[in-house]
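Everything below concerns the one structure shown next.
Of the protein chains in this complex, all but one are displayed in their positions.
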Amino acid sequence: MNKRLLDISWEDYSALSLSEKLPYLCQRNGLPFHTLFAQQFDGQLIDRLANLANAIRGISKTRTGTLFLRDLVCHKRAMLYFSQPSSRTFLSFLSACQLLGVQIGEVRDTATSSEFKGESKEDSVRTFSSYFDLIIMRSREKGLAERMAWVFSNAVRQVPIINAGSGKDQHPTQALLDIYTLLRSFDRSGGLRDRTVSFVGDLARGRTVRSLSRLLTNYPNISQIFVAPSQLQIGQDILDDLKEKGVSYSLTDDLRLAVSKSDAVYMTRIQDEWDNKQGESQEIDTSRFVFGTEELKLLKPTGVILHPLPRRNEIDVAVDADPRAMYWRQMRNGMWIRAALIAETFGCGKRIFDYYSHNL
Amino acid sequence: MNKRLLDISWEDYSALSLSEKLPYLCQRNGLPFHTLFAQQFDGQLIDRLANLANAIRGISKTRTGTLFLRDLVCHKRAMLYFSQPSSRTFLSFLSACQLLGVQIGEVRDTATSSEFKGESKEDSVRTFSSYFDLIIMRSREKGLAERMAWVFSNAVRQVPIINAGSGKDQHPTQALLDIYTLLRSFDRSGGLRDRTVSFVGDLARGRTVRSLSRLLTNYPNISQIFVAPSQLQIGQDILDDLKEKGVSYSLTDDLRLAVSKSDAVYMTRIQDEWDNKQGESQEIDTSRFVFGTEELKLLKPTGVILHPLPRRNEIDVAVDADPRAMYWRQMRNGMWIRAALIAETFGCGKRIFDYYSHNL
Partner (left out) sequence: MNKRLLDISWEDYSALSLSEKLPYLCQRNGLPFHTLFAQQFDGQLIDRLANLANAIRGISKTRTGTLFLRDLVCHKRAMLYFSQPSSRTFLSFLSACQLLGVQIGEVRDTATSSEFKGESKEDSVRTFSSYFDLIIMRSREKGLAERMAWVFSNAVRQVPIINAGSGKDQHPTQALLDIYTLLRSFDRSGGLRDRTVSFVGDLARGRTVRSLSRLLTNYPNISQIFVAPSQLQIGQDILDDLKEKGVSYSLTDDLRLAVSKSDAVYMTRIQDEWDNKQGESQEIDTSRFVFGTEELKLLKPTGVILHPLPRRNEIDVAVDADPRAMYWRQMRNGMWIRAALIAETFGCGKRIFDYYSHNL
C-alpha cells in the first residue's frame, strides 16, 4: 500500500505536479490504489486492464463463469457516492460491482438533501467510508476525490477511491472505456497504431475528449483532428502537449472532410450545463457538426463512430443500425473495463487471468 | 426467441391489431418473452403461472428452499426503470427478483432528473439495457414499453421487457395478481367458475379493473357487476367485449345490492391523478361506494374483498380484520406471481416445478 501519502501535508501534496503525485496513488505492485486521473493510465496499464476486461467478458458468457466472478470480491462492499447525478455512470459502476459480487450502498443527490446542512463534505464522505471497502465518487466539485484520498490516508482505515467524474476536470474511467473501445475496434485490423481519430463537437468543455486525446499519445502514430466551431475548439494546453510529444494534429470546422480521413470519429454533445450565462451555447451554430447518413457514406468501411452519450441530435438515429456505430457497445465496454479496474484495485486480476487461461 | 420483431418496421408493427401483435412477443415455447399486455395471458398461461407461484411460495417456506430459489437466476441482473414512481409495485418486483437471486439496478424519477435533458427516452432505456438482462419498466407514457421492445429487437442484445404499468392503459402483472388471488380464494370451493364479481369505484380510469374484467372472460360463467357513479362507469369498449363473448354483466350504483349477490368484490379508489381539471373528481359523490361493516354483513361467508391498494377511505379499516378481506394477501400474491413470471422469462419454470414435486 502507498505509504507516503500519510507523511505529506495537504499543502505540500497539492503543490506537486501531476507526475509527482502519481507515485502516491499506487499499490506496491504499481497498480492504482486510488484512481483519480486519466494520466495514471499508461500504455502498459491500459493493455493489462483491457486484457482483463476481455477475460471478464469471456468468462461471464456462461453461468459457471458468472458464478466464479460473483464469488471473487463478494466479501467486499463499495459505496457509490454520486453527489452529481448520472444514472448512466452509476449503473455502469453498479453493474461492474455486481459482476464481481461486490455489494453496494449508495448516496445520491446530496446537494439537495437537507440532512447534510452544516456538515463538511470531508466529514460526510469519511463517515460513509467507515462502512465500506471502496468509494466510487462523482462530484461537481473539482478535485474532491483527490482531497478525499488524502483525508483517508490519515484515517485508520485505508479505503481506495475511484473518481467517477469530478467537475469539468477528470473522468478517468470514461477515458479508459473510450480507449478500450478503440482497442477492440481495431483489434483484428492491426491494432491501435497508424490511425486518424477525429473529435467532434464541444471540445472546449468535454472532459472525455481531453482525456482521450492525452491517452492516445501512448499509441504510435495516431493523428488527431479537432472538429468544432471556433468558440468550442480544444484547449491550447492539449495542443501544446501534442506538439511537445510530436503528435500530428489539425483543427477544422469541416466535418465531412474530417470523416473522410478518419478511422474513428468521436462525437460529443454541446455541454451547455457549463454555460457561463443561460443560452450562451444556443448562439453557436452547431448544425454543421451533426453526423448523419451523408457522413456515413464518407466513412471508411473499417471506420467506427463513438459517442460518450447521452446524445441529443448530433448523431442521427438513422446511423444507429450501421455496424460502424459503436456507441452502444462502447457503453457496455464501460461496464467490463470498470469491472477490470475494480478487480485490480482489490488484487483479483491474477485469479481472473488464471481462470480464463484454464477454462477458455 | 421471437425473431420476427426484427423484421418489421415500427410503422407496420404499430398498425397491427393486438392479437396480431401477440406472436411477436413470445418465446419459442409460447411463454412471454416481452410481457406488455394483459391480453397475453390466456387461461392456460395463467394456470401455469399460478401453479408456479404456488410452488415458489411453498418452496420458500424453508431456508433450504429459499436458497434453492436464490440460486436459480443469480447469474442475471434486472433493471427496474420506474419513471412513474410506485414504491408498491417497485418493492413487489424487487422482492420477486430477490427471491430468484436476480440482482437489480434501479432508475427512478427520471422526469425530474436534469441529466436526461435532451436525451430521448429510447436512448436512455437502450443505454441502461446494455448493462442488464431484463428491463422492468413503469412509465406515465402510454405504449413506451411496447416501443422499447421494438427498439431492443433491433439491437445486438435482445433484452426482455416486463411492463410494470404504462399510462392509463396497461398494467399486466396487476391483472395477473388479481386473477391469481381469485384463483386462490376459490381454490377449495370449486374454483373460478360460476361466480359473480363486482367492480366498485372509479371504473372509468382504473386500468386494473379493465384488465381483470377482460381476463375473467377466460373462466366459465363469471358474471360481472360494475358499481360506480355514472361519471366513473366502465368504458363501453369493455361492455362491447363482454357482450361479444356472451358474458353476463350489469351496471348499478347500488353497492349493497351488488355485495349481497357477489362472490368477490373488487374495490378501487378514485384515480384523481388523471383528472382533466383540478378537483374534478371531488364534485362526484362517492360516499355510497364505500365498503364498511354494514356491507360486510351482506357479503357471503365464502365471499372475498379485493383492492389493488393504495386505499383512501373506500374500505373502512374496521373491515381489515375480517378473514374475507383479501387485500393484504393480494399484495403478497403479487410478489409470488411476479417471481413466477420472471422465472418463466428466464426459462427456469421447469426446474422449479421439478424441485417442488421432488421435495414438497
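A and B are the chain letters, set down in written order, and residue numbers restart from 1 in every chain.
Operating definition for what follows: a residue touches a chain if its C-beta (ideal position, glycine included) is under 8 Å from a C-beta of that chain, and two chains touch if they have at least 3 such contacts.
These figures come from a predicted structure and were not determined experimentally.
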{"item": "Among B:Gln27, B:Ser86 or B:Ser120, residue touching the chain not depicted", "value": "B:Ser86"}
{"item": "Option touching the unshown chain, where A:Gln39, A:Thr66, A:Gln103 or A:Thr217 are the choices", "value": "A:Gln103"}
{"item": "Residue among B:Leu5, B:Leu25, B:Leu94 or B:Leu183 that touches the chain left out of view", "value": "B:Leu94"}
{"item": "Touch residues of subunit A, complete complex, unshown partner", "value": "74-75, 77, 79, 103, 105, 107, 110, 113-116, 118-120, 122-124, 126-128, 130-132, 154-156"}
{"item": "Touch list for subunit B against the chain that is not drawn", "value": "63, 66-67, 70, 85-88, 91-92, 94-95, 98, 269, 273, 309-312, 317, 320-321, 328-329, 331-332, 335"}
